[in-house]
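Every protein chain but one is kept in place in this view of the complex.
We just call them A and B in the order they show up, numbering each chain from 1.
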């Protein structure tokens, strides 16, 4: 006898999703607005207005040591963050998903091989890959994106494989297989739609990790090159002024934390929303 | 129902709710020393919840009220605090659960798990003595090579063997009451009978009373002397096993018996069933809980039927099956 399902929950928006969605929305909005308008030129060096204080005069959040407007740089930085995130997660999803599905559908030693290669790739974290790529090709936003993307492949492949394995044992896939549908047709018609929701969750979580990695890389000088504003680089530039002007570290730090929090919460919320059975699971 | 004197367990007006949802209502019964009582009903009838409430192990968010008193325990089991209950559980009353595969800790040796219950209640003075007693118990539940088995991990035993270990744990402190919740449902048919035999034999040896929960009428008939039939969170009929099974009064009991009789068929030559399905928790009708599935239901059944007969033998129905007593 099962414990009574206290209040069977319908698909209802949950708090995580709403808060996460709002934070992500804020980042996206800032990025979009920055295309058409920023309070000041984000890269304009103005020695006359070096280190202008926040909440006074022309500059809402003040200026940095080159007299550049912090708010404008944050807005354009949001663009950089999203850009790197989208490309990196895109690379990981486009390469990792089919690999995982392949491993889940084919099985045998070839599936095993894919997963072993995957495990090996796990040993090369994004940061290490980016530093290697940077050493060989010269660091840029591109090397950072590729490195983060490649390093995220295993996460997608694992999730895709796990879900594919369970979908492959469902009645409709068994029926389709016995009806002689080709593997590709089964993959596209049955497997992919069924693993899509968990992949969306994975994408949201991976996006958060990508933001963290981009910030760390820019901080080290292995990411976005100056003068393009990036939150990680803004933090790095602020470090030498930490004693005199800590607010320069505060704003980009807050932006990174809120964006990561937003994508993590969104991922958690989506997970609950898409599949209540996965609640509490991690 | 009145309270029997000299009984081991006396449950009175027990009710269990999950928030606003009623799950068990007005359950009262008593079990005498060494008596073996069956509690039968389909899944969702509230029989497992009734048992769990006696140990204070209800799932989160589920609450019991009413009264359940155990001989030799000063307070009431219902609403007792964790400290009080801990002293009772495993000592005065113990339980064997349905699923033997998951009920034992996978990373702990079987012997230690048996010995633990004796050490907890200090019925054995030392770890060494408790382990020796555990080996004896494993032997008593007829596990082969008890010494080796005591050193084994649960995954090295079969389901039937694991359930014997659970029985050994449950009986280690000679409880006044043993509760078995579908202990053989998960087992192969061939080992079921041995397990049942063992339960009867070992409880008799200790003069432990037995509350045996099952949906299997044949099992009740072999193991129990008395039976309580539950449906929709209520006891709908009770009595001596032979009487209830040969002359059921409640239409639900009647239906259960007809459905389990593999030799009887209906006019179209099919096995008999009770029409409809058991509603979910809290979705039973007002009045008589069985009226939406009952062939004999009338308008009168919107009123909750009272108890007819004695606490030992009676039923709750406006239109009982069978005639004069």
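One rule holds in what follows: a contact is a pair of C-beta atoms (placed from the backbone, for glycine too) under 8 Å apart; a residue touches a chain by one contact, two chains touch by 3 or more.
Operating definition for what follows: contacts and distances are computed from a predicted model.
Participant: Have a look at "NADH-quinone oxidoreductase subunit N", "Dihydroorotate dehydrogenase", "Peptide ABC transporter" or "Sarcosine oxidase subunit delta" and point out the UniProt protein name belonging to the hidden chain.
Facilitator: Going by UniProt, the chain not displayed is called "Peptide ABC transporter".
Participant: Sort through B:108, B:128 or B:204 and give me the one touching the missing partner chain.
Facilitator: B:108
Participant: Can you say which of B:57, B:218, B:271 or B:302 touches the chain missing from this structure?
Facilitator: B:57
Participant: Touching the absent chain in the whole complex: find that residue among A:28, A:106, A:142 or A:261.
Facilitator: Among A:28, A:106, A:142 or A:261, only A:261 touches the chain that is not shown.
Participant: List the chain B residues touching the unshown chain?
Facilitator: Missing-chain contacts on chain B: residues 55, 57, 60-61, 82-83, 86-91, 94-95, 97, 99, 102-108, 116-117, 120-121, 144-145, 148-149, 151-153, 155-158, 161, 166, 169.
Participant: Given the full complex, what residues of chain A touch the hidden partner chain?
Facilitator: Residues of chain A in touch with the missing chain: 116, 119-120, 122-125, 127-128, 131-132, 134-137, 208, 212, 215-216, 219-220, 235, 238-239, 242-243, 246, 249, 253, 256-258, 260-261, 264-265, 280-282.
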